[in-house]
Structure formats: structure tokens, C-alpha cells
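Would you mind keeping the following structure in view while I ask a few things?
Heads up, one of the protein chains got dropped from this complex, but the rest are sitting where they should.
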Amino acid sequence: MARYILKRLIQSIPVVFGITVLSFAIMKFAPGDPLANFIDPTISMEDIEASRAALGLNDPWYVQYAGWLSEVARGNLGYTYAGNHSIRALIAQRFPNTIILTLSAFVLSFAVGVPIGVMGAIRKNTRTDYGLTVFSLVGVSIPSFFFGLLVIYLFSILLGVFPSGGMVNMRARYTGFARTLDIAHHLILPAIVLSLSNIATVSRFTRSNMVDVLKEDYIRTARAKGLRRKAIIYKHAFRNALIPVITIFGLSIPFLFSGAYITESIFNWPGMGSLGIQAIQDREYGIVMALNLITASLVLLGNLTADVLYAVADPRIRH
Amino acid sequence: MMQLFQRNSFYDLAQRRFVRNRLAIIGAVITAVFVFIAIFAPILTPYGPSEFFFAEDGVTYNRYAPPSSDHWLGTDSLGRDVLTRVFYGARVTIVVAFSAVLISTIVGTIVGLVAGFFGGIIDSILMRIVDVVISFPVLFLLISISTILEPSLWIVVFAIGFVRWTNTARLVRGEVLRIKQLDFISAARGCGSPSPKIIIRHIIPNVLAPVMVQITIGTAQAVLMEASLSFLGVGIQQPTPSWGNMLIDAQRSLVLREMPWIWIPPGTVTLLLVLGIYFLGDGLRDAFDPKQ
Amino acid sequence: MNHRSSTGDILLDAREVTKEYRLGGAFFGARAATLTAVNRLTFSVRRGETLGVVGESGCGKSTLGRVLLRLEDPTSGSVAFEGEDIVRYDHRKLRALRKDMQFIFQDPYSSMNPKMTIRDIVLEPLDNYRKDLSVARKERLAGDLLEMVGLTRDMMRRYPHEFSGGQRQRVVIARGIALNPKFVVCDEVVSALDVSVQAQVINLLADLKQRLSLTYLFISHDLRVIRHVSDRVMVLYLGQIMELAPADELYEGPLHPYTRSLLGAISKGDPRNRQERVILRGEIPSPLNAPRGCPFATRCPIAEARCHEEKPPLVERSDGHAVSCWLV
Partner (left out) sequence: MKDVLRVENLTVEFKTEEGTFTAIEGVSFRLGEQRTLAIVGESGSGKSVTSLAIMQLLAENGRVTAGDIVLDGEHLLQLPPEQIQHRILGQQISMIFQEPMTALNPILTVGDQITEVLFEHQDISKRDARARAIDVLREVGIPSPEKRIKQYPHELSGGMRQRVMIAMGLVAQPKVMIADEPTTALDVTIEAQILDLLDTLKREFKTSILFVTHDLNVVADIADDVIVMYAGEIVERGSVLDVFEKPKHPYTRGLLEAMPTLSGTTGDLPTIPGVVPSIATRPAGCRFHNRCAFVHDRCRSESPAVHRVDEQDVRCHLFDPAITRESE
């Protein structure tokens, strides 16, 4: 088991390296100079050159990469071109908000998706199953921004039960538990929007696994043993069907971070997604690079966790 | 029970199962309708996609006009006909999605075939590259690429193709590894067929079915990606209509609140097209499924 | 078939043939386990004979067949076919060789490409080697082959899944003899078939052998089938030869305790005579940690201390009966 984890860790070293290279490369290919925004017609060419040199923009790419990498390794993500703010501080400010949103969506995806999938499988080819299948297909088909707008239109404009955006009520300035409740109130719509297509994916995957497992020989054995239906479905089928669902854990993470870009911008949620969109518009490559790096690392970590969980759940790998 | 199905190739069988699947047929019809609209947009609507309409005073633009007999779905913030833009938007969406999937399928299939067939160090390198690409959240990567390279239709195509080839590569590699184990590959080797012939005659025909399913799913996802990029302003740019960029206006409270004709139609057609393609893909998968 | 136990010249000669597989990571930290599927086998196949190879799972019989035809490369050892060592053959020479050596697979379901018609399947070897022939000529030839194996020409346009197991196995045989090979490895060719069909295929193979002067290496786990088809029989256990003898000799006077146990364990097919079964205790050890001495020592009813320590050599007696056992 320890050896297995070690092996997976070592395998991810080249991937981490690749991630940093790709993050860096994307930014280096960028046309347009971040300094262009600051060119003051009154300052001299020498001054521009001097400030370029100070920012290291004249060095060859590999020097820049090496310098950047060693800084990153020390936890320094650099500073913004404009205002010289610490990127680490900027992201640290947004990071928890994105985690709150994605984590809620993550929990929602599995808490809702798995039962739907199981229900579809055990009622296979009934009206319930067809209904759930169509629901899942709609879930993966609806563009999240459209769904977000529909939800805002319905629940905040027409019904007025949920706020249309933000994370806290700016006017009320709640504190303590009331503040938590307020955040939860703001969280509900974006979490639903972010999780919908993941719910659909999880339920489709769970259903097809469960359908396959129910065809297995050991299910027939369980029936031959005279076990009651519940024991067959939950003890024998469900637990086996759930093991592959763990792989979706890992896959959900990049998916949810992607979704957070859109969801956060629709709901004005102050997270990394909206920061990223802003950074792209401002050509703050340092921020974009840092965000890419952080999310890619989280994804890697998520996949690793999923692999370990998989091994824990499946005795065939555990040994 | 195999002898029940006399005189039928694999595809005849699949076709019969497909036709029996009601959702699949609905999906095929929806997809066909949108392709039809995309091709015949200029005939289906009397207006141009960027044609501005004037109000009755003849001076100001007829902005935000509600649905009427002239403009069945009203006009948008610049006084353009919404229905016309929905029709032309289908063109953009379908061209982008199909091209992106074409690229990703070709690249992904080649990478998957090479990695799976030759194995060893080539396989390890190619698969680590795939690992790197899939570690990035798709939209991050898409946004990064399409902003850096100055958004345009072909950049969007390239960006979507770039993030999607990995899925096909993994799928094809897995299938190749499975097929390589089967006796008929040894048999082909044993009767003197060289590697290129084995790939072309024995492996490719047997990965075709899952790749076809992957193409449909990929197309559906490409439609969503393009719409998302355009919605975020880093995809298809005005004045070219795209279902995604038609929804940008809806982020303004007034439009969202008072003018549903501007944002409901493009959102709904996106949903319909993607749903149709998914129905189609599901139908294909069930039809090809040997377990049935 | 065993009535023609000719002592003709040697067609194929295997010396110390070994095939190892490395399992698990060739990865630092994890030590790679080595599975020795075939362990230094030395034997020869005479022109015109059927050499039966029998053994239980994990004995390496299928690997042996694949290695002899170089569908897989041996880890060490040599294989001489008509006097030439084929282990060092390059691509081109190997291709020429394939014409003379064919493999017929166990599973008639996976040994044909499901997307190809019977015509294309039977034509594939001809397309590769008989470029001199016109398509029409080759098609006629394919039709002849189908008829030769008891099928009809009108099956050419159909697909494998439209046929029963026995019919498919006939198609596979037609493909196998298309190039008029000298040596054919039959790997469990009748194991997947119903009894009533199995006999048909066995007869067909015997008939083809006669007509085309073939030499067979016939691999099976079924001692009865092996007895029926073989001139000589080789008994494998954990990748090593336990006993090699003319079929009658081996079945009537088995020398190795493993051969005796095998023959004792299988049913006589006679309900009056069922008490005589010899029950061999224990299980086949994993080829991953095969015993150091005689591979059979862990289960052998008469094993002595020496058997666990030292590997017995395969000793051939005057009458062509070879045994690898310290106690015989």
C-alpha cells in the first residue's frame, strides 16, 4: 500500500514538471506587453528599457522559467505588474471562497448524483429510469451560464427567495453565526448551478456501473443464497458499483474549477474564478500563471487521493 | 443466441438497435434540424445577422423590441433581429464544434494508436503529456489560450481541439491495448501481415465504434465550450453572432429581468442541440454495445 | 493417428528454450518479479508426426507454442526449423518463415476479426504471400479451402458471428492451411467446442494432416484428446518437461509420478469403475515462486529430500521414453 502510494507520487513528478512548463509557456506565447499599458508618452525609451530589465523581461525564456520556478518553490508567486501587489496574498484572499463553493458543489454532486444513479439502475427500463436518464442528459446539456441566469431569473427575480449574487449581504454586515447563515443563503444558488452537470455525470456513471454490477455472477450467487433484495442491492451491488465512482472524485475537481469561472462571474462570487477573468482582461499573466499552477496541483492531488481511496476500497488493489 | 442474427454485419445489427431506440431517433432529428438551419440560414430569414433595424421614427435603432410579426423573437441591444442571429449562430456553433472535434479526433486517434500499439517509452511520454494537459481545468486552459492568441473563430477551434484530443487519445489507447491482446492480432502476425496492415485492417476498424461515440459526445461538449468562451467574452467576438455571446447582455439586470426574448432563445437552442447530440451519442453507444 | 509413428527426420528442434516475463514495475523501489513460463525446454518434432503437449494451467504449454512460432521471442535458447536457427531471424526472413509455420488458436471467437468477412479472413495469408495471383484466382482458392474444411463457398460474404463455434474453428483452420504450411501448432483447438462437434474437428485435422503432409504440435489439457491425436506426448508441469514418450508407451506405462497422478485423476468414463481415482493432494504452485528442486516435489506422493533440493535432468531411455525424475 505504502509502496503503491510512493509509486503514484513518483509518477506524478514529470507531470508536475510538465504543468509548470505548460503554465509558463502559455504566458510566454502571449503577445502584447504588460508594460504597454503603462507607457507614458512622456517617459523616455531608456526608462521603459530599464523597467523591462528590472522586471526580467529581457532575459531568455529559460532564465525566466528557472527564476520563476525557484521563486514558486519558495512559495513566492510574484507581484502584479500594476500596483506591485503580492499575488500570493491576492489569491490567498480568494482561495477560501472558491473552496467553499467548489466543495459544496462537490458534496452536492455525490450526495444527489449517486442515489439518482442507483435508483435508475435498480428500476432499469421503468418510467422512473427514463425520467432520471432524461434529467441527467438535460443536466449535462444545459450551458451552465444559461442555467445560472434561469435560476437567478426564477429564484431571485420572480420569487425573490435567494440573493442574485455576492457572498454576503453588504448592507446587513452580519457577524458570527448569522454571517454563516448569510453566506449559506448566498451559496445555495451558485452551488446548485455549479453542481448540476456534475450531478448528472455522477448519476450517469453510477447508473451504468450499477447496471453492470447487477449482471455480475456474484449477484446471482447472492440471490441463490436467498438474501433479501436490500442486502443484494446495498451490500453486494452498491459497494462494488461505488468503487469506480471514486475515479470521478478525481475528475470532478478540474471540472468544478472550470465551472467556478463561469459560476463565480455570474453570481459575483469573490473567488479565484472571477479573479482569473479579471486578470486575463488586465493581462496580469502572473496571476493567471499562478492560478493555473494552483488548480493543476489541486487536480493532481485530487487524483492521487482518488487513487489511494480506490486502493483502500478495493481489496484486490490493497494487497 | 448469436445465430438469431443471421446474415448481419456488426453495423447492420447496430443500426437495427439504434432505430429501435426512440431517444436516439429524436436526437438524430434535432441534430439534423440544426444542421439544416445552419446551412440554409440565409434562405430561412429575410434579414442579415448584423442588419440594424430602425424604430418608427426612422432615426433611432429599434433596440430591445419585444417579439412582433416583423421580428418573431424581437430585437437585441443594437436593434438586430434575434431569430436571425439564432439561425446564423447555429452556423458558427456547428462549424466550431465540428472542426474542433475533427482536429481532436485526428490527433487523439493517432496519439492513442501510436501509444497503444508501440507501447514502451513512446507510450509513457505520450501519456504523461496527456496527464499534464488534463490536469488543467478545461476552461482555464481554453481561456488562457484563446485570450493570449487574440480570440477568433479559428483560435477557438484550435483551443477546443487542444483540450479535447486527450480524451480521444486515452480512449483509443485503451481500446488498442485491449484489442492487441486478442488472438486475431496474433493470427494476423502469424500469417505474415506487417504492422501497418495490422493497424489499418485489424485495429482501426475495431476502435471505430467507440471513437464514433466519442465524436458525438465530443461535439456536444465542444458546443458547450464554445458557448461558454463566447459568453465570457473570450470566444467568438461581436458582431459575429454566437449563441454564447448573445447571452452576454443578459448579465445586465434590466435585460435579464425585462427582456427574456433576448436571452431565453439562444440559451434554449444551445440546450436543445447539445441534448440532441447526447441522445444520438447514447443511442450509438447502446447500439454498439456488445453486451446487449 | 498414432499408427504412423515414423522416426522420420527432425523438422523442428528446440534447445533450452526459455521464456520469462517480468511482472510489475520495472520501477525503482518495486522489485520486478520474474515469471518463468517455459523453463529450458529441449525436444524435437519429427517431420510428419503429431507431438502432443499436455499439462494443467500454468504449465507453459500455450507460451511454448507461441515461442516456437516466434509470435513471442524466447528469452534464451534456440529453435531450429529445418536446420536453421530461427531465433535470430530478422524481419524479412521471419516473414518468409511464417508461410511454413501456422498457429491455430483455442478460442474461435477471438481469433477472427469480427469486422471482417470470412472471405477476407481466409484471403489474408494469401494476400500477404501470393501477390502473384489475381484476386479472382485467390478467391477461388479461398473457396476451395472452405470446401476442404467442410464449409461451403457461399459463406464467404458472411461474418464470423453468424457461425457456430465449430464452424468458426473450421474457418480458422482454413486460414491456417491456406499457405500450405509444413508445421502447425494447434492450441486447445477443440476445448471450446461441444463434444459432438469436437470429434468432427479432430477428424478434420487428421484428414488434413494426411492430405497436406502436415506436422502438428497439438496442445491440450485434455488427456483423452491428446491420446487420440498424438504420436508422441510431452507432459509439462510448471514450464518443464516431466515426461516425453510415444503415446501408447506414456499412457500404458507412465513413469513420472506426475503423469501417473494425472492419468489416475481423470475419470475413466466408466461408472462401474469409479473407485480407482487417484486424488493428488495440494495445488499447483504459482509459477512466480516455483520450487527450487523438482517442480512437482511439493505434491509428489513419493518425493524425497533430494527432490526438493535438486532439479532432476530429463533422461532419455533407449526406447525414446524420457523422464525427469530422480526416483525412476
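In this document, chain identifiers A, B and C correspond to the written order of the chains, with residue numbering beginning at 1 in each.
Going forward, a residue touches a chain if its C-beta (ideal position, glycine included) is under 8 Å from a C-beta of that chain, and two chains touch if they have at least 3 such contacts.
Note that the structure is predicted; figures quoted are calculated from it, not measured.
Considering the whole complex, the residue from C:V79, C:I284 or C:V323 that touches the absent chain is C:I284. Only one of the listed residues, C:V53, C:L208 or C:L223, touches the absent chain: C:L223. Against the chain not shown here, chain A presents residues 216-218, 220-229, 231, 235-236, 239-240, 243, 313-316, 319.
Contact residues of chain C toward the unshown chain are 1-3, 56-57, 164-167, 194-200, 202-203, 206-207, 221, 223-225, 227-228, 247-248, 251, 261-263, 265-272, 274, 277-281, 283-284.
Here is the rule we use: only the chains that are shown with their structure count from here on.
Distance between chain centres (mean CA atoms), chain A to chain B: 22 Å.
Averaged Cα coordinates give chain A a centre that lies 55 Å from the centre of chain C.
Residues of chain B touching chain C in their complex: 2-3, 5-10, 182-184, 186-194, 197, 201-202, 205-206.
Listing the residues of chain A that touch chain B in their complex gives 12, 14-15, 18-19, 22, 26-27, 29-31, 134, 137-138, 140-146, 149-150, 152-153, 157, 164, 212, 215, 254-255, 257-259, 261-262, 265-266, 276-277, 280, 288, 291-292, 295-296, 299-300, 303. Looking at the complex, you find that chain C touches chain B at residues 66, 69, 71, 95, 98-99, 101-103, 105-107, 110-116, 124-125, 128-129, 158-159, 161-162, 164, 172, 175, 178-179.
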